[in-house]
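Okay, here's the structure, questions in a sec.
Removed: one protein chain of the complex. Kept in place: all other protein chains.
So that you can tell them apart, the chains are marked A, B and C in the order they are listed, and the count of residues begins at 1 in each.
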Amino acid sequence: MLTSFGIINYLSAQSGPWWRVFYDFTSLTKNIDAGLHNAMSPFWTTVTEMVIVGILFLLFYAVIGLFLVYAERKVCAFIQNRLGPNRLGPFGIFQTVADLIKLLFKELIPIKNADHFLFNLAPYIVIIVNFMVLAAIPYALGLHAVDLNIGIFYVIAVSSMSVIGVLLAGWSSNSKYSLLGAMRSGAQIVSYELSVGLALATVVILAGSMQLSVIVEGQRTGWFIFKGHIPAVIAFVIYIIAGTAETNRGPFDLAEAESELTAGYHTEYSGIKFAFFYLAEFINMFIVASIAATIFLGGWMPLHFGADNGFNRIMDFIPPVIWFFAKTFFLIWVIMLFKWTFPRLRIDQLLTLEWKYLLPINIVNLLIMAFIVLMGWHF
Amino acid sequence: MEEKVKDIDTDEQQEYIINIGPQHPSTHGVMRLVVSLKGETVKNVEPHLGYIHRGIEKMCESLTYQQIIHLTDRMDYLAAHMNNEVVCLAVEKALEIEIPDRVKVIRTLMSELTRIQSHELFWASYGMDLGGQTCYFYGLRDREMVLDIFEETTGGRMIVSYNCPGGVMYDLHPNFQKRVKEFLKHFRKVLPEYDDILTNNVIFHERTVGIGPLSLNEAISYGITGPSGRASGFSCDVRKHEPYSAYDRVKFNEVLYAEGDAFHRYLARVEEMRESMNIIDQLIDNIPEGPYAVKMKPVIRLPEGEYYQRVETPRGELGVFIISDGNKTPYRVHFRTPNFANLSVLNHLVKGFKIADLISIFGSLDFVIPDIDR
Amino acid sequence: MDKIQLAEFFKSLDSDLEVKEGKQYTEVTVPPSKIHSLASQLREKEEALFDFLDCITGVDYGHDLGVIYHLRSTKYQHMVVIKSRTADRENPLFDSVSDIWETANLHEREAFDLLGIKFANHPDLRRLFLNSSWGFPLRKDYVDNDMITW
Partner (left out) sequence: MRSIINYLKDIFLGVRSLLKGMKVTSRYFWSPRSIVTEKYPENRKTLVMLERSKGEVIMPHNDKNEHHCTGCGICQINCPNGSIEVISKIIDTEDGKKKKIIDKHIYKLGQCTFCGLCVKTCPSNALAFSTKFEHAVFNKALLIKVLNKPGSQLMKGVEQ
């Protein structure tokens, strides 16, 4: 009820039609903040805002998770000449909701020889890490939970923590398959963290800032993938590959590798705890895609070429939120295409790919990018 | 069973033993592999069999020769036609019956279609074993067309039970030629796609080239036949060396490679699909007219003696050894199944490779578990 | 080599061998004690070169137990059938040929499992399909007490 203060104030203060809000969320959030400040003390304002944001992110998490599960099943079905889910609702859109309900009601099978505390803790670590990264992503102009000045650094640092959850899950299950899967996952994520970091660093050089809002703003005259010439394209490709590897997906799903380790680190999990891992995989994919979209493809920034012209104004007509999600879902589709096309790598080949191919290319690429920026050859 | 129970704590080597199977996605059936690991490296693999042993050889001793046929379908269910054929050929040879040309050609055509569908399933499941799930659906999509051809003529899709001593059960369906030509046209179109997705894929190369190499001498000593043996350069095609049915009147190449690794075992199968299409091309337009079966006595009694007959199934050489004492049921039937012989090489091949390679090697040998267990 | 040459070849190896012209292949009968030496000779001799073991079949002849080997040469494509039988039903013992042909390992285990034929010097002679309390189902005197009737 208190929040409606801000919205009312905002709407009454707004000059244009109500849907202008989709183009700029800054004044909306500011007005809500001001309204809350009028109603209560600064401490309680902060608490209320945190609760509101928390609830919004929980909802967002659930909706995106369910949608991505559905999308993956549909995408893989179309690739494989199948129909995919088609029973519940039109085109089976309620299939994942039904799956979720089923998973909620399923028994949580206790493992006799498992380390119960760690076993129960592991899924939450994975989920919490997801939330922490989601908070830093700019979804649209002004729709941004925290705009850290070290945004990229924070994203890299936090996302690499999810390996702890996976390792805990594998170790505490006291199962041989799980342990093998967890160890693979550990080696994999630690290695690919490097490539992710270096690929993002390439763009940081170009943008001159780590703050995500500044990076997006810097792409007003053109996305970084166009601005940075070939080095940016290479960095983008490397980021997508390394990001896919970091999410344990696609050709890099060694930690799960159902033809070798049945289900890898979450073999022993059941019910909603399994669902947490399952959802976390999809949210991870969303995170990787959204960061790639933000850093390389301009985030919520529409497709712009050069300074103010007719083309840019037509592009501006599409709201930034739609731009952001369109780019993200396109990248998610690409990552899904990887998974459903390629065979799985072996663990030593996976590390070879990282240390012998991606990392050297990445370092050279970084130098070239630094040189280009120094000489001012970028657009 | 006198199991060698290895106590992990007291074992100096600290072996890490995992069970792959009896229920596991990549054992393609009910089979248990006890794998000793050191890190991810396989030290020893011990197959435990018998989960679906049905005692077909014992059952055959109480059935007439016509009735045996329906049991052989259930050994190698992907090559049901060849399994039927081998018993029929043995019986016909024992009785010294001359088989009409039409039957020979029908059997050859059906055999080659069976080979194509079996290799397609191999392609599909091998891709899935290595993590490329889409392969499975593409392979099965095209395999369905062959199964439809089978169903139209024989009434069964996988378990065809189409042969009987003296010929085949029913005549070819009038649509047979048209359907086969449609299938060949479609398959020629999609086979390059198979190559794009899997054969030429760099990840697939990484996973298979040089994995589980088998030399020619080892292949012969271990009795590896079929495409797996031919990938090692072992010329073991029964169709060439001891032609049966109409194989003496068609031209085809025996696909031989020298490397003998998982990739060439795969490649041999893909190339065999092309050879099979050539064989079908040569025969499909000249199916001779005539009876589809010889009139046989209702009760077949084989003359006393021992009979051995071999055919080439998609997985290798299938032999049937019948000892007859002159009764209407055989005295002893023994099947020399290709998968059973091929299994013996598994431990030798996987030693020293990673656990992921175990799946790759196991898949490349293309096992059908009921054929091992019988 | 054709059948006649093969028969002569076997005579030259050991004059005691009982060589018979079967309907399909040359059939040689040897006593169990001589199997291993004969097998290694067949494998090694250049003119015969039986390097491929098709299958090993254990047979229960009612009173005797026997083993039948189908051997083939991949070079000359000729085939021979080696037979051997023993009257000892309690402890039928043959020499293992798994050191000559690796594939014999599993085939001999199968014969042991289903017929109770033992093979001396086999590296790993255990039941293959059934557990140790099971009888030997392919023997003619096997009675299945647990048979399920419909």
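Brief remarks on what is shown
By our rule, a contact is a pair of C-beta atoms (placed from the backbone, for glycine too) under 8 Å apart; a residue touches a chain by one contact, two chains touch by 3 or more.
These figures come from a predicted structure and were not determined experimentally.
Screening B:45, B:69 or B:318 against the full complex identifies B:69 as the residue touching the chain left out.
Touching the chain that is not shown, out of A:40, A:83 or A:314: A:83 (per the contact rule at the top).
Among the residues B:159, B:191 or B:300, only B:159 touches the chain that is left out of the figure. The missing chain lies against chain A, touching residues 75, 78-83, 86, 337-338, 340-342, 357, 361.
Across the interface with the omitted chain, chain B contributes residues 63, 66-67, 69-71, 73, 134, 141, 144, 148, 151-156, 159, 161, 164, 169-170, 173, 193, 196-198, 200-203, 298.
Methods note: only the chains that are shown with their structure count from here on.
Remark: chain B and chain C have CA centroids separated by 24 Å (rounded to whole angstrom). Note on chain placement: the centre of chain A and the centre of chain C lie 65 Å apart, centres being C-alpha means.
Contacts with at least two other chains are made by no residue of chain B. Listing the residues of chain B that touch chain A in their complex gives 16-18, 24-26, 40, 127-134, 136-138, 141, 197-198, 201, 203-204, 206-207, 354-359.
Residues 76, 79-82, 176-177, 180, 251, 253-254, 257-260, 262, 340-349 of chain A are the ones touching chain B in the complex.
Chain C meets chain B in the complex at residues 22-25, 27, 51-55, 57, 59-60, 68, 70, 74, 77, 81, 101-103, 105-107, 110, 114, 126-132, 137-138.
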